[in-house]
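One structure is given here, and the rest of the page talks about it.
As you look at this complex, bear in mind that one protein chain is not there, while each of the others sits in place.
Naming follows writing order (A, B and C), and every chain is counted from residue 1.
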Amino acid sequence: MSADGPPGRLFKNISAKIASIPMILTAVVVFLGGTLWTVIYSFTDSKLLPRLNFVGLAQYERLWSTPRWIVSIENLAIYGILSLIFSFVIGFLLAALLDQQIRFENTFRTIFLYPFALSFIVTGLVWQWILNPDFGLQHIIRGLGWENFTFNPLYDARLVMFGIVLAGLWQGTGLIMCLMLAGLRGIDEDIWKAARVEGIPTWKTYLFIVIPMMRPVFVTTLVIVMAGIVKLYDLVVAMTAGGPGTASEVPAKYVYEFMFRAQNLGQGFAASTMMLLSVAVVVIPWAYLEFGGKRRG
Amino acid sequence: MKRRALAAMLTGSVALPWAASAADLEVTHWWTSGGEAAAVAEFAKAFDATGNHWVDGAIAGSGETARSIMVSRITGGDPMGATQFNHGRQAEELVAAGLMRDLDAVAEAQDWKSVINPPSLLESCMLDGHLYCIPVNIHSWQWLWLSNQAFADAGVPVPANWEEFVAAAPALQKAGKIPLAVGQQGWQMTGIFNDLLLGLGGKDLYLKVYDEKDAEVAGGADVAKVFKALDDARTLSKGSNVQSWNEATAMVISGKAGGQVMGDWAQGEFQVAGKVAGTDYTCLPGLGEARYITTGGDSFYFPALDDPEKSKAQEVLAEVILSPETQVAFNLKKGSLPVRGDVDLAAANDCMKKGLAILKEGNVLKSTDELISPDTTTQLNDLMSEFFAESMTAEDAQKRFAGLIESAD
Amino acid sequence: MIAQQSIDARRVPEAEERRVIGMPGAARASSVSVRDLRLAYGALTVLDRLSLDIAEGEFIVLLGPSGCGKSTLLNCVAGLLEITDGQIWIKGRNVTWEEPKDRGIGMVFQSYALYPQMTVRGNLAFGLRNAGLPKAEIETRIARAAEILQIEPLLERKPAALSGGQRQRVAIGRALVRDVDVFLFDEPLSNLDAKLRSELRVEIKRLHQQLRNTMIYVTHDQIEALTLADRIAVMRGGIIQQLADPKTIYNRPANLFVAGFIGSPAMTFLKGRIAERGGASFFEAGGAAIALDGYQGEVPPAGREVILGVRPEHVSVGAEGAPATVDIDEPMGSDSLLWLTFGGQSLSARAPAEHGFGRGEKVGLGFDISKASLFDPRSEQRL
Partner (left out) sequence: MANPDMLATTLAATDVMGRAEPRGARPRKTLSRRNVMLYGVLIVVALYYLLPLYVMLVTSLKGMPEIRLGGIFAPPMEITFEPWVKAWSEACTGLNCDGLSRGFWNSVRITIPSVALSIAIASINGYALANWRFKGANTFFAILIFGAFVPYQVMLYPIVILLREIGLYGTLTGLVIVHTIFGMPILTLLFRNYFASVPEELFKAARVDGAGFWGIYFKIMLPMSLPIFVVAIILQVTGIWNDFLFGVVYTKPDTYPMTVQLNNIVNSVTGVKEYNVNMAATIITGLVPLTIYFISGKLFVRGIAAGAVKG
């Protein structure tokens, strides 16, 4: 490079830029381009094939007057809130328990983590079976003498989302536990000593000292958990196929089915757009603040 | 030509002109249950006998899963050799976009116009005067399948129509049976509704609602009766904790459930299980009420391909599928009716013969697949599954149904 | 500003006395020159129009509290940070836009920054291999550096198997093998314990005397600065407050900040005003007065408010002198630090270990005014 003046802006860091081309292409062409494409076609009356016959907001009007969409949103909210709370609480508690210098830590950790290796299809299938009232849990417990025992979430519209959360947690908390455990191990040993010297009870140390220090872990975990929640689809399909009725419908399923089953792409794209926009509005500014911001982290 | 093709199949000879160009043809379909798989094997066998090779692209689950994959592949520029669709309006746009090839030449040569019965089947494959698909079978929805054993256990005679069935339900329940087996999927419930609509309301009402899309009628007193009956069906289906239709059928086969409202494809399951119509189970077309059936069914579409050898093989496949021998073999296994009026179905069982008789009488109507768009169908399925799962009143359901018909396309 | 004024006063090292040992090329003329350097991140300006000239073979220390910009300046010289404006010259060459490797520098870091997966030998060889040197040459250089730093027995070990002091020797070795003219040290001793620190400090000094390379050394430890430097640049807020040899910095700090930052125990500051009696100037505070006879600098006119800065060791405690009261006695082994009240203000003084003064005792103070400083309270500059 010439020593006489600054090199051109474009050629600064040129290797890094070249190496980032796949990322830039993915971000711009797939995620941004795909989103724009979806948004544009959501204003059309595309049926089986996309076509640019604009119909204004008609798809959105229909979307928001469809009970199934409303149910889907509510279900996602229920699932999201429940699985966020429970996976964080359970994941953290398990991690805290494993962090007590116990024996067989590896064994326990493997047991908690293995469901994560299975696909949602498998998880859904097994839990559908365990929760089946005719030969699953309810059947067994009734057989043990509690004749009136009723636990039949998958065929009860009011309880079905809880059944799905149960299976979702079974599969997902292991990873959360792992992340939390890693976070706990990253805490300086001196913090524990200091807390003990000052006579702060263990639970308080966790709550007011350790957890605030684990913020980066919580951020990463939140990204992973939330990304999983928005995408919720396979588990529902495998466990209930959206039933009973439409009681366990979720937005991703609505999108998929309107695009391919109802052959109403426009409607599917409108639903996609609502999902994408709500995600974009929350995620992009947050991601920029969290990961952009100041200097190299 | 037809004779020669027939001869080729019977002898397994490959020395015929069109057999000279052998090609692998991938055929996608969603026929994966026991009876279905046995039936589709007949197609494959016949096609392989022409020297070509049937590459099986079965996708299990339901038609919906499979259809999304098929549409993706066709629009993605990686089409299969042939694919199943329900005939009707599902593939309309693919044809319009020029992604499907026409079969005019084969149709001409084979004189399908005069052999396909009812002719309406072929019509629904036409667009702008060209033929784009071939119907492979006639499926009718309007059947009530009853387990003779369940009724014997309950100590009541096997009912002969819907009213009797409803009346017999308490006895079944007392005997620990579930009166009506229903899989928890919207399309199965919509099927029950449509059957009740045609069975209890009759042909005119059915057409007023679905063909003319008369919202007033849909909200009127006649349809209200149908919804009342649907309410009964809902009550009778309590405790039916299965998802797919064949699991529900299995409940009837084993005598756990009294009956199931399902299309004639359920027949295949009874057959695979070794049950005999009349002695082990009873079938009531039109639910034992009005003797009409709708002629839905499956058809095959042929995506436009660049490879001339494969294009040729497509024509061979179309021809083979519609040949009388394949038709007989296939439909016997599948439990559906052949699309040709000129084949002999002596081997058919009781139930199929009942269907054939109705077909002969000409009491056939277009299926909802042909009358309303998949979009409307999906909304209808949602409504019905909500109705079955929740405590929605019949009145509310009807109100939404009327609204749906009003905006239907 | 201050930096610019002080440049002219820089001390020229006695180049003719240098004995050249070790690295060939160490005697080559070299100097670093930073011209009007500006570094800004958006609206935030970290370094503003900073200039600094370093003579060949000079050992310069950048000293200041954390966040003063000293490490940033070093990184700019190294080429690890891209500057916003200005120029950097090394050995008469404009290297402003050159890669670090092309600037002829070697750098030693606080955390040693040894490549954990490579052996010590691998660490030393890495840069040379990147430069495409022949194998034999690499071996020669490593052997020589290892000899100078006495790390020969460690060559085949991984960094994880080394102690902190050993790691830092290796880190220095990595700069050494590059055979460069300018060494940059970024707080190299901060991670070591006190004993090791003083050992390595001596070693670095010896190394400099041996090699006579230009060295730029960043630290927040004034002892390191005072012991090592030919010249010290005291920095705050991205600005060089004073650039001078250690003696000047110590005795004639350019402003209040430098005065307070340098020296341990710290300089005491007394607020007061100038008075004049019989042609002599006095510093007056709370009824007490100190004669300003022999002050090294310009004594302002009477009536002016000033701050008097005086180091504890330049205050003598005895029976006679300016009256003060003993508050606290801090014995420090070799001597004692006395905290006194003088003219209503607090003042510290160094006294012999066996001074015999008790708490509350009245004493008299003597001041070595030639080593004291007067500051303008508003501009904080030395007068």
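Definition applied: contacts are C-beta pairs under 8 Å (C-beta built on N, C-alpha and C of every residue); 3 or more make two chains touch, one makes a residue touch a chain.
Being a predicted model, the structure only gives us computed values, none of them experimental.
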item	value
Omitted chain - touching chains that are shown	A, B, C
Sole residue of A:Leu63, A:Leu94 or A:Ala262 that reaches the chain not shown, by the stated touch rule	A:Leu94
Touch criterion as defined above, residue of B:Gly77, B:Gly98, B:Gly129 or B:Gly362 at the omitted chain	B:Gly77
Absent chain, residues of chain A that touch it	9, 12-13, 15-17, 19-20, 22-24, 26-35, 37-38, 50, 94, 96-102, 105-106, 108-123, 125-127, 129-130, 135-136, 139-140, 143, 170, 174, 178-179, 181-187, 189, 192, 196, 202, 205, 213-217, 219-221, 223-224, 226-227, 230-231, 233-234, 251-253, 255-256, 259, 265, 272, 275-276, 279-280, 283-284, 287-288, 290-292, 295-297
Residues of chain B in contact with the chain not shown	26, 28-29, 31-34, 37, 40-41, 44, 54-61, 65, 68-69, 72-73, 75-78, 80, 244, 246-247, 249-250, 253, 269, 272-273
Contact set of chain C toward the excluded chain (per top definition)	75, 78-80, 99-101, 105-107, 109-117, 126-127, 130-131, 158-160, 171, 174, 178, 186
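What we mean here is this: only the chains that are shown with their structure count from here on.
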item	value
For chain B paired with chain C, centre-to-centre distance based on mean C-alpha positions, whole Å	90
Intercentroid distance (Cα basis), chain C paired with chain A, Å	54
Interface hub residues of chain B, defined as touching at least two other chains	none
Partner chain B, residues of chain A touching it in the complex	47-49, 66-68, 132-134, 152, 154-155, 157, 240-247, 256-264, 267
Contact footprint of chain A on chain B as seen in their complex	64, 67-68, 71-72, 75, 90-94, 97, 184-185, 241, 243, 373-375, 377-379, 382, 385-390
